[in-house]
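The structure follows.
Complex shown without one protein chain; remaining protein chains in place.
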Amino acid sequence: MSEQFEPILVGFTCNWCSYRAADLAGTARVKYPPNIRLVRLMCSGRLDPAFVIKAFAEGADGVLITGCHPGECHYLEQNYKALRRYLLLRRTLEQMGVEPERLKLVWASAAEGVKLAHEISTMVEEVRALGPLDWPRWWNENGFHAVVEEQAQEVTA
Amino acid sequence: MAAQVFRSSDPNPNLRFLEEVSARTAGVSRLEMCIQCGTCGGSCPSSVDMDHTPRMLFALIRAGLREAALSSNTPWYCVSCYHCVVRCPQDVHIADVMYTLKSMAIQEKLYKEATAPDFSQTFVDMVETYGRSYEFGLATRHYLKHFPLRMPSMAPMGLGMLSKKRMDITPTRIEGMDQLKAILTRAKELEVV
Amino acid sequence: MKKQTEIEGKERIGVYVCHCGTNIAGIVDVEDVAAWAEKELGDRGVVITRDYKFMCSSLGQELIEKDIKEQGLTRVVVAACSPHLHEATFRKACENAGLNRYLCELVSIREQVSWVHTDKVAATAKAKAVVAGGVERVIHHEPLEALHVPIHPATMVVGGGIAGIQAAIEIADAGFPVYLVEREPSIGGHMAQFDKTFPTLDCAACILTPKMVTAGTHPNIKIFSYSEVTNVDGYVGNFTVTIRKKARYVNEELCTGCGICQEKCPAKVIDDIYEAGLGYRKGAYIPFPQAVPKFPVIDKANCVFFERGTCKACQKFCPTNAIDFDQEDEYVTVEVGNIILATGYDLFDPRQISQYGYGRLANVFTSMEFERLSNAAGPTNGEIVLRDGVTKPTSVGIIHCVGSRDRNYNNYCSVICCMQSLKFAHLVHERTGATVYNFYIDMRTAYKEYDEFYQRVLEEGTLFVRGKVAEVTDAARLSIEEGKLIIQVEDTLAGVQRRIPVDMVVLSAAMIPRHDAHDVAHLFGISCSANGWFIEKHPKLDPVATMTEGIFIAGCVQGPKDIPSSVAQGAAASARVLGRIQQGEIALEPVRATVDQSICSGCRICNNLCPFNAILFHEDRMVSEINAALCQGCGTCIAACPAGAITGTGFSNEQIFAQIEGLMRVNFQHEKMTELA
Amino acid sequence: MSTNGKPKFAMYWAASCGGCEIAVLNTGEKILDVDANFEVVFWPVAMDAKYKDVEAMPDGSILLTLFNGGIRNQENEEIAHLLRRKSQILVAFGSCACEGCIPGLANLSSTEQIFKAVYDSVTSENAQNYRPQFHTTMPEGDIHIPKFYPVLRTLDQVVDVDYYLPGCPPESHQIAAVIDLVIQVLNGQASLPLKGAVIGAGQSTVCDDCPRQRNVKTIKAFRRIHEVEELDPELCLLEQGIPCNGPATRNGCGALCPKAGAQCIGCYGPANGVVDYGARLISAFASVIDSNDPEEIEQILDQIPDPAGQFYRFNLAGSLLRAGKPAWKQ
Partner (left out) sequence: MKKYIFYPGCAMDTSAKAYNESMQAVLAPLGLDFEEVHDWNCCGATEYLGISTVPAYALISRNLALAARQTNGDRTVVASCSACYLNLAKADYYMAERPSLGELVNVALAEGGLDYTPGTLEIRHLLDIIINEVGLDAVKERVTHPLKGLRVAPYLGCMVPRPDYKKRWSDYEYPNELDRLLKALGAEVIDFPLKTHCCGGHMTQISPTTAFELIRRLISSADHHKADVMVTVCPMCQLNLDAYQNETNQYFHTNYKMPILFFTQLIGLAFGIEAKKLGLGRELVSAREALSRIGVEVPQEEPEVKPRRKKPTGLPMPKMPVNEEKTL
C-alpha cells in the first residue's frame, strides 16, 4: 500500500489534569491528528500496566500515558507511582519487542491544552515513522493461524 | 540540547535572529526569557562605555535588528565578570551570548572598532602557532598597531616585567603542536554557521 | 483468561449521538455514527440509537427518559461533550426515568473529536470508536449509591491571622462552634504588625483589634493560643484533632492580664516575631498591648528562673498567684466536621541576596522591619530612623521584587510588594520629608483604588526608577557617595546605569510559604505546589476547597495575597463549611476502592501508597482494608495490588479493559474499506 | 482393553518436562485409588497406547483427562483436540498447560533462535548444521513430522478447558485432594466446582501461607539472594530487596520457597480474575520503589536485569501479549 500508515494510539488521561487539558485543547480548537483515542482515569496512579499491555494486544501502535506534573498531583503524589510503573513497564515491553518509543509518559496540567496537542502530534508522527506494531489478534479465532501462515510464507519465499 | 526553537509562521524572518543567536551559543542561552528588568545593565562594571546596556542589546536582538545588534560595541566591552549571569532573575547565560555576538560580528565584519577583535585574533593566532599564549609577542604587536602613543607610558612597566622575569622574550611551544593543529582544523570545519 | 467481548451482552443499551448544533455535526457524520452503532453494536446489546440536535436540551433529555421507560433500557451512552460539562445532566435524566444514575456513560465527541480534528472521515471513524468504547464500558457499569457522611457541627480554624479570624467569626456568628488554633501567644497574625494598610491608609490596629476582641469574646469561639495541631485522624464530617497547648507557665484561670509579670521580668530579649527583630521584649511577655487572649507567656528559653534556678520575680509580684512554673504541655482532643487552614506566610530572608547587603549594611531594612519602624506602637514609636535609632534619613530607596520574580529564589510574583512599597513611599514622605525612590520591574496595581494610590504617590514626588536593582553597596566612588548606601541600577527607561546614594534602603521581601508548610500539608493530608503553597481544588472555580474533603484553605497559605483577598477567602471558606454543616451530611461520589478480603493475603504492597491514609492493615487477620470515607478514589492501590484483590467502583478493571476493546474496534482500514464499498 | 464399567481416565504429556507425571507418582498410595476407581485407558508415559485406539473410542467416553504441557507443535494440538472430543472433563494440569510455563518463555525467541539453541549449542554435535525437516520425500513416499509452531500456546488457547490445576509441578498433596474430590463426586458425595475453576490450589496468594514478618513496603534496591550478606530469616523477602513473586502468585504450594529462604518464582500463576500476571508484578514492584527521581528509579530498575523473565517466567504464553515480537514476526 502506498498510502500513508495511520497509527492508532491509546491515551490514558488523568481526570484532573490531562483530560481537562484535552478538553481545553478542544475549547481552544487546537488541532491534532485523529489517531489518538483517550481513556479517562481518575489519576495516572490508576494506570495499571495491564491497560497498556491490553491496548497493544488489541492492536494499538502506541500508548500515551499522561498525568499531572510532578508535585501537582491531585492525589498528592500518585503520579510518581505512574512514573515508576512506566519506567519498569517500558523495559519489560522492550524485551518483548515493543520499541520504547511506542510508550510515552507526558506531564500535562489542566492548563496545557496546547502542550498536550503538541505532544500527541509529535507522538503520532514518531509512531508513524516506526510503522505498524500490528500485534497478532490472539483473541481472534484466526489470530494464531495468521501468524503461522505468514511464517509459512516466509519459509517458502 | 538545543534550545527549544519555535517555528511559527512569522512574516518577518529577522525575528529568527534571536533563535540564531541562541542556537550558536554554547549551553542553553535562555535569551528568549529576558524580561527587560535591567539587572544586567545595573550590574555591568563597564556599561558606561557601552553603546547599549546588555538589556537593550537583547531588545534589539528580539526585535530582529540584526545589524544594530551586531555592530554594537557592547559585547566588546563585556569583561566576563559574570555578575549579570548570577544575578539575572531569568537565568539568561548573558556572558556566553556576548561571546556569540562577538563571533558573529567578526564573521560579518560588523564591529565598529577593530582593537578588541584584533586583540582576540592576535591572541588566538599566537595560541594556534605555539599552543601557549605569548605575551611579549602579543603585547608588542598589539600596542604597536593600536596604542602607539601609549608605548612611552607603558615602557617602565614593560621593562619592569622583563627585569622581574615576568615576561619571556621567546615563546614556548608545546610538543603536541601537530596534534593541536589537527584538532583545531577539524573543529573549524565543524563550526556551525 | 477469556476475552471480554465473549461475555454475552444481556443489557439493553441506548446510544444517543448529539449534533451540538453544528459543533459536532459539522465535522462528525452523526447520522452515520448512530446508524453504525445500531448495526455494529447490536450484538453488544445496543437496542436503540438516536441522533439529536441538542441532547442536553430538555427535549433531548426527555428523549432518553422516554426510551428508558418505554424500551426498558438498562444502560445509556451519550456521545456529546465532555463529561465535565454534562455528565450530571444526563445522569439526572436517567435518574428521573428510574435508572440508576451511574448506569449512564457520557463520551466526548466534541472537545476530543469535532473540535480538534479537521478530516471528516477520520473524525467520524474516531467518533465511532469512542462510542464503541463507551458501549463496552457501560456494560460493566454497576448501579451505585452516593456515600452519605454526617457532618459534625464544630469547625477548626488553624491560624489566627486575619483570614482565620474572619472565617472563625463568620461561622461562630451563624451559631456553630469554632476552635481557633494559633501558634503564637496572641491571634492577629502579620496584620497586627502593620501600621497602615493600603490603599486607604487606615490604621491596621484600628480595624483588626475589634475583630480580635470579637473572636476572643465570642461564645462560640474557643481560642487555643500558643498551641499547635499535632495529629489529625478521621475524615470529612468526623475529624479528631489533637492540639498541643504549649505550657505558658501562667494559669489562665487566675491571670487577669494585668502585665505586672512582664514589667518585673528582668530578662530582655530581641523579639524576632512581633517586632521582626527590630525591638525587644521580656522573658515573660504579652506580645503586644491589644493581644487576644491577654495572657502572658513565660518564654522558657529566656527565663532567668529556668536558666539559673532563681528569680521568680513574676511569681512574687503576681497579684493573683497565676504564675505556675510546674505547668506542662497539655494535649487536648477535639471533634470537628471541617477544618480551615489559614496558616499564612513567612517573609523571605534577604540575606540570601548578598548583593543587597541586608545583615551586612546596617541601614538596609526588610519590609517587615520597616512596618515596625513606621508603627506608632513599634520600637521607635513610629519614628522612621536609621539603624542607629536617631538619625532621620534624607533619602530612602525602596526595592521591589526582593526574592520574588527571580528564578534564583522564587519565580512567582508576591502580589503585595508594589502596593506595600507605594505605602512605604507615602509614609516616608509624610513622616520625614525625605526623597524616596521606588525601584520596580513592573508596577502592578490592579484592584480597586490601587492605581489611584499609585497616582497619589507619584503626585507626592516619589521618584520611580524602572529597573531591578543590581546591588546595594557602601563602596563609594565619588565623594557624594561617601557614607551613603549606593543603589546601583540600570534605569531601563533612560537606558543608563545609575548609582543613587541614599541613607536607607527598604527591601520589599517576597512572601514565601511557611517553613513547615510541607509538614502541615502532610498532617492534614493535602498537597503543596512545587513552591510550597497549598493547592486549591480548582484555581478558578473552587479556590478555597482542597482535594481532601472537609479541608479548606484561606489567605496566604494558598498563595501571596493582600488583606482584602485574605478576608474574602476566610469568608468564602466559612460559607463552604456552613453549607456543609447545615446540610447535616455530605454525599460523596461513590468512586471508591475496596479490598476483597478473601483474596488479600496481606502482602502490604498497597499500605503506604495511599496519601490519605485510607488503607488500614489488620495485623490479626493479616488483611488490608480501605476506609471508604477516607478513600478519594484515585485508584492507585487498585493498579498496584499484585493479587488483584482491590477493586474500584466507577473505574474498574473490567470497565477500562472493555473500553479499550471498544476503542480498538474501529480502525482506519475499516473506514477506508467502507468508503470503497 | 477391558471394559469393567469403571469410569475412564486419561493423562497426556505435551510440551513439558515430565515433572507433572512424577508429581502424580509422588502422590504415593493415592495412585492406587485412581486404579481402584478408574479404568486407565490412555497414559502414554505409564502404559502402551496408540492414538488410533483413542480415536476409536466414542466421543465423551473418557470421564477425566489430565492434560499437561503446552501446545508447541502440530501433534500437541491434534491430541488436544482429540482428547477434548473424547473427554467429559478436561483438566489443564500443571503450569505448562495452564499458562505456558518455562517452555512458554521460548515465545521470546524466533523459531530459528530456538533451533539454534537446540541443535547448535555446545551440547549438541551437529557439524552439518541439520535442522528438522517437517516434510521429506523418500522413495517409499512422503514423510511428515509434526509442524513446529512459531508460538507455544496454553491448552485453553487451543481447546475448551474445564478445570485448571496449576503448579510446576502441582503439589502432590493437591493432586491427591483433587483425586479424592473426583472420587467423592463419583460416589455422589460431592459436586463438581463451576466450569473454568482453578482446583487443587488456594484462592489467595503465596503471602497468605508465608510465615515471614511483613511491614509497609519501600524498596531502595533490588538484590539477588546471593548478594545479600545476611538474609533476615524472619522478614519478608521483598522488603529485603529480593524480587519475590509471592504477592502475585496463587497459593497452594504452602509457600515452600519463601519458607526455605528462596523467593517465590510464581509457578502457581495468577490469582483469580487477574488478566495479566506480569502486569500485576510490574505494577506492584514499581509502586513501592522509594524514589521520585527518574534517574534514581532507573538505577534501581537496573537491578532487575531481565524483567520479562522475572515477571513472566511461568506466564508468558498465558499473558495478554503471549509472545515477543521475534516469535511472531520473523
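Per-chain residue numbering starts at 1, and chain names A, B, C and D are given in the order in which the chains are listed.
Simple rule for what comes next: a residue touches a chain if its C-beta (ideal position, glycine included) is under 8 Å from a C-beta of that chain, and two chains touch if they have at least 3 such contacts.
Quantities reported herein were computed from a predicted structural model and do not represent experimental measurements.
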| query | Since one chain is left out of the picture, which of the remaining chains does it touch in the full complex? | reply | B, C
| request: Check the options C:Ile109, C:Leu278 or C:Val396 and report the residue that touches the missing chain. | output: C:Leu278
| Who touches the missing chain here, C:Glu253, C:Asp326 or C:Asp388? | C:Asp388
| query | Given the full complex, what residues of chain B touch the hidden partner chain? | reply | 1-2, 24-28, 45-46, 49, 75-77, 79-83, 85-87, 95-96, 98-100, 102-103, 106, 115-117, 119-121, 123-124, 127, 131-133, 135, 139, 142, 146-147, 150, 153-154, 156-157, 160-161, 164-168, 172, 174-176, 179-180, 182-188, 190-192
| message | By the contact criterion defined above, which parts of chain C meet the unshown chain? Give residue numbers in ascending order. | response | 270, 277-278, 354-355, 359-360, 362-363, 386-389, 471, 473-477, 479, 482-483
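As a convention for this text, only the chains that are shown with their structure count from here on.
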| query | Using mean CA coordinates as chain centres, what's the chain B-chain D distance in Å? | reply | 71
| When the centre of a chain is set as the mean of its C-alpha atoms, what distance in Å lies between chain A and chain D? | 31
| Which positions in chain A touch two or more other chains at once? | 48-50, 54, 70, 77, 81, 85
| Residues of chain D that touch two or more other chains: which are they? | 275, 280, 283, 287
| Interfacial residue positions of chain C with respect to chain B in the complex | 355, 401, 405-408, 411, 441, 466-471, 488-492, 495-497
| request: Quick one: which bits of chain C touch chain D in the complex? Just the residue numbers, please. | output: 1, 598-609, 617, 622, 636, 639-645, 653, 657
| remark: Note: in the complex, chain D contacts chain A through residues 108, 111, 149-151, 153, 157, 275-276, 278-280, 282-283, 285-287, 289, 291-292, 294, 297-298, 301, 304, 306-308, 311-312, 319-326, 328-330
